[in-house]
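Excluded from the complex is one protein chain; the other protein chains are retained at their positions.
Let's turn to chain A:
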Amino acid sequence: MNDVAQAVRLARVDLTLVFRNRTAFVNAVLLPLLIAGALASNGVGGGTAGIPATQYVMTGMMAFILIFATFMNLAGFYTSRREEMVLKRLLGGPATRTAILSGSALGATAVYLGQVVILCALMSAVMGTGAPADVPLLLLAALLGAAFFSLLAMAVSGLSSTGEMAQIATLPVVLLLVGGSPVMLPPEMLPQALRTAIEFLPMTPIVEIMRTAYLGLNYIGAGHEPLGALERWGAALPSLGLLAVWIAVAALLARAFFRWDPRRG
């Protein structure tokens, strides 16, 4: 079996376990859908940045829910498995380091993509927003976002001694990244100094590309004008570049902090 086949096989195990472990199921699968569902059904009144506020928030939610399956729960999984010697045991078999780590990340990504599909269905069928304008761009942003948070989860797990500690350790990062991004509020509503800072934080490009890809309007710039297919990708290019830089940073952090041996003993 090559690395990819091994990773896919291990991802299948992780998917089974997410649905079998009650805490993981609630944290990674149920909670993000409940939050998004609650926001959608309560309806956020009024308009934001030229569109109904609900559409703005729901497209933000698509990026926001990355923090559940691919960050908080994944950091917990990596940590508890390391402490229970599962990672080391697997490493003693034919699976490579890359396959073991990306297997769990792939499982988490599958959960996340499933949630994105549910949100898309909710928006187009129930909220009448219509189908996503640019599925490939939406998918690319989702995958890059999942890669960024999975790598960050590896770094956090290396610094935590139990699965629970790892989940707690993700919270300040989550607050910073979600607070520092246009998930809920348009950047136009913030003071200029803060806006400039937020533009460079990793959640911003993910949210902006996904919102632009779904609605077909330019949410990367301030214009919000309708964009054609080529224009969308053109507008997204700088954001994709920024995201690539953040993925490289997260990879370096993962390399520096992730560990295979338990912290205890």
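Everything below uses one rule, namely that contacts are C-beta pairs under 8 Å (C-beta built on N, C-alpha and C of every residue); 3 or more make two chains touch, one makes a residue touch a chain; residues count from 1.
Everything below uses one rule, namely that contacts and distances are computed from a predicted model.
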Look at the options "Protein SCO1/2", "Multidrug ABC transporter ATP-binding protein", "Carbon monoxide dehydrogenase subunit G" or "Carrier domain-containing protein" and return the one that UniProt uses as the protein name of the missing chain.
-> "Multidrug ABC transporter ATP-binding protein"
Candidates A:46, A:93, A:128 or A:191 - the one touching the absent chain | A:93
Hidden partner sits against chain A at residues 1, 6, 9-10, 13, 16-17, 20-21, 81, 84-96, 260
